[in-house]
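Below you'll find the structure I mean.
Note that one protein chain of the assembly has been removed; the remaining protein chains are unaltered in position.
Our next item is chain A:
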Amino acid sequence: MKKTFVVEIGTEELPAKILYRLIILFYENFISELKLYNIKYKKVNYFATPRRLALKILDIDISENVKKILKKGPSLKYAFNQDGSPTKSAHSWAKHIGIEVDKASYLKNKKGEWLAYYIKQKQENIETLLPKITEISLKKISIQNLMRWEKNNTKFFRPIRNILMMLDDQTINYKMFNVNSTNKLHNHISYKEKNICLNHAQEYPFSLLKYSYITADYETRKKIIKTEIKEIANKVNGYTKINYSLLEEINSMVESPKCFLATFEEQYIEYIPNEILIYVIEKQQKCFPIYNNEKILPYFIFTTNINSKNNNQIILGNENIMKAKIDDIIFFLNKDNKMKLLDYLPLLKKVLFHNHLGTLYDKTIRLQLLVGLMSNDSNKIDLIKSATLSKCDLITDMVCEFPELQGTIGMYYALKNQEKHEIAISIKEQYLPSFSEDKLPSSIIGSVLSIADKIDTLCGMFLINQIPLSNKDPFALRRAALGIIRIIIHQKMSLDLKYLIFNSLKNYNKEKLNYVFISNKIIDFFKLRLLSFYKKKEYDIKIIQSVLACQLTEILDIDMRIKAISDFKKTEELKSVTLIIKRISNILKTHKKYINNTEINISLIQKIEEKNLFEEINNFNQDTKKLFIEKKYKSILLRLKKFENPINNFFNQVQINHDNAEIKNNRLILLKTVEKIFFNIANFSFLY
């Protein structure tokens, strides 16, 4: 027998930002519960709107209501004697579950093999199980921010007001979250007084559409919105750039979507920078702007949640509120523009960056010093100017009101004050990347400013011991370090981290501090970030470790080595090269105590193979001097292969153990020198 089960949890409006995650977790939990109970079915469909979470399980096999329970016995090692007869513990286990040992089967997994037996147990009726599964699946949804809404303090994401549960044409009665289930659907907010009852589970979700214009299917609804906004934009000869997260958010805010065109006054476009207009339209009002040739048009598209006969009033309302929001922006712009951006600088003395790390003005001064160090002659003046202006917008009315626009506002005000274009851009770009996949500063000045800002914060926080702990990173220092790494690699900047950190720490002018200790801590912090950065990019962890072990502090250098070795590995040459070094290191390890002195003594060289190896060392140093300066690690790695013959010959023909201790020592030093050459590139011991 196959039946359809549907459950709909009717709620007060769920938060748009978590709606999709909620339904997916509900769906996944439900499936894993079904599996646990060994319930067979064809498919589970999920539905989500702001007022409902629903699942429909198709073709549930209700014939077999038998549950298999696994009884695990002793591991095979302990289950049988050497002659193959069952042990005592096997017998007692079998007796305990009431079978003979030879009835047991085996269970094998990664951890080993065991005796096993599946007991078939008749389980509860499907009608009893499904509501239980529903309740567990809902309660297991693991997202923060549950709320209480009534006296008995049950918890969910929003108040649950209605529950429908049906198995085919049968209503399943159950009480959870203090609500009795029925066959009545939760209705649209504008049809709240009307009851829609289902006669059969299969009528879901069609009845919702038929009686209340609700599109319960999440993806279908998204498509409807997408199509409508495209059509509307077309009508006014424009196009929309679909901001994906905005579309998701809007889709999660409506269940009867309908899109409309609205207008705002054209003069605003001249007066307010596009980016700010887009911010108001997208972020504040959750609407779509329309573009033509990259320029924004005096229209916006909003999405309603209603099938109304009175659309004019709705459009008018939306236009009015958009006008008020834009008017507010103009108020702030006018107020801010009474001063130049630079005039805000002294006011930063009033704004603390951090209790123990001075004001934003102090930070500005530190940034000036840092970018000065990172500059070349040609961009020094511009860099110092951009550092000077970098934090000024933080005290403007616009940024106080819309903190998300920090940097963007600074950029516009700088442009308005006729600052150089690059300087203005850098004020905005200093905050990039602001999350792990975010875009990077496009300009050099922006990159330098961004690095300076981030390293200053990082060093300051380490100075006062505000170091990120496992999952806590309130000052987003991990993100800052990762940002620095990405910028340096992207812009191919040869910046020494140690130098940068030292100077940044020095800028804080703190006495009685162990700078080396803190500096090392910060470098270790960077190393961990580098490790996870390359791991995420799916580089071989051994290669990453081999390079990081070299105590390098130039990120670009680290990057080039990791990439070169990874490329080299693809050519299969790496194997033979690592074999050489492995052999050498093993020998050196066993003779560790005999090695003293580090210089090779030519007069102690006895055999031709020794001499050849010595010459190869000299040749290598000659050949690669320039390559090292240019960081051409691929060529250097290839060049290592030439050691193969001299080394093999050396091992075949030369005895390390010589009666003369000095000769023996010299041979070891010869090998040690080769090892150094290898380890100078990467710690190969991670690679073999």
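Keep in mind that, in the parts below, contacts are C-beta pairs under 8 Å (C-beta built on N, C-alpha and C of every residue); 3 or more make two chains touch, one makes a residue touch a chain; residues count from 1.
What we mean here is this: contacts and distances are computed from a predicted model.
The listed options are "Oxidoreductase", "Glycine--tRNA ligase alpha subunit", "Lactate utilization protein C" or "Acyl CoA:acetate/3-ketoacid CoA transferase beta subunit", and the UniProt record of the chain not shown names that protein "Glycine--tRNA ligase alpha subunit". Checked against the hidden chain, the listed residues A:Glu150, A:Asp524, A:Asp567 or A:Glu662 yield one contact partner: A:Glu150. In the complete assembly, the contact with the undisplayed chain comes from A:Ile321, out of A:Leu76, A:Ile321, A:Leu345 or A:Leu369.
Contact with the undisplayed chain is limited, among A:Leu247, A:Leu352 or A:Cys550, to A:Leu352.
Across A:Ser308, A:Ser532 or A:Asn680, the residue that sits in touch with the chain not pictured is A:Ser308. When the omitted chain is restored, the residue from A:Lys67, A:His91, A:Arg161 or A:His658 that touches it is A:Arg161.
Where chain A meets the omitted chain, the residues involved are 12-13, 15-17, 50, 145, 147-151, 153, 158-159, 161, 189-190, 192, 253-254, 285, 302, 304-306, 308-310, 313-314, 316-318, 320-324, 327-328, 331, 347, 350-352, 354-355, 359, 395, 400.
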